[in-house]
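Left out: one protein chain. Kept in place: all the others.
On to chain A.
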Amino acid sequence: MTAAPTTADKQSISPAPRSAVIRDALGVGTAVGLSGFAFGATAAGAGISVPQACAMSLLVFTGASQFALAGALGAGAAAPAAVAGAFFLSVRNAFYGLRLSQLLCLPRAVRPLAAHWVIDETTAVTLAQPDRAAARLGFTVTGASLYVLWNLTTLLGAYGASALGSPQTWGLDAAGPAVFLALLAPRLRAGGRERATAVLAAALLLMAQPLLPTGVPVLVAALAAPLVLLADRRGPGRRGTVVR
């Protein structure tokens, strides 16, 4: 897609993919929602009580931060340091919100409710949609299914994940990155600017990961976006994707 789809395109494709959007969104909600087992089990293993683990999934609801908080508290870190680490990991959600507010065009009254669901997976699903109606549907279905399942599996995992064994045995730790990869694919096919950003972000992450504390490498990788725009402006000026 090197140009924005025309209005006619959008209308002609809008009825068909509705069920496809719901199917993919439920797929993400289920695949990632199940990893709540892993969180519940990790929290219980770190000495976090069942109500505390459930409160984290209900109120914090951003996976990486929850794992970081439970892990740090379990390892005996001071509370302020544990909170700071978890907070750092959640900063990226602000950048997701920035993009989602353009794609979803939410009424002011809905924003405080929608905000709780602004996370990696809902953003990835929303980015993958061709138009606003599909984006709103994808965001809502992913958010709802993931929220419900993540909280249920946190409860179950905190009570008895030891019976299930490690999620690693079942390869479930590969589900998260595969979800992102699958959802990024249409964006990466869209244009050279997107692909350049992806390659640079991956390289920055690999360089920063061994050097910087948890949460920071991902934010460093975000610098790929302004760097690509800068190079684009100075370079021969190949036009990238038209922003919707």
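Heads up, the rule we're going with is that contacts are C-beta pairs under 8 Å (C-beta built on N, C-alpha and C of every residue); 3 or more make two chains touch, one makes a residue touch a chain; residues count from 1.
In this text, contacts and distances are computed from a predicted model.
Chemist: Quick one: find the hidden chain's UniProt protein name among "Pyruvate dehydrogenase E1 component subunit beta", "CotJC", "Helix-turn-helix transcriptional regulator" or "AzlD domain-containing protein".
Modeler: Per the UniProt record, that chain is "AzlD domain-containing protein".
Chemist: Using the touch definition up top, pick the residue from A:A44, A:V118, A:A135 or A:A158 that touches the left-out chain.
Modeler: Final answer for the missing-chain contact: A:V118.
Chemist: By the contact definition given up top, give the residues of chain A that touch the hidden chain.
Modeler: Counting only chain A, the missing chain is touched by 24, 27-28, 31, 48-49, 52, 55-56, 59-62, 64-65, 69, 73, 79, 82-83, 86-87, 90-102, 106, 111-112, 114-116, 118-120, 123-124, 127, 168-185, 187-188, 193-194, 197-198, 200-202, 204-206, 209-213, 217-218, 221-226, 228-229, 241, 243.
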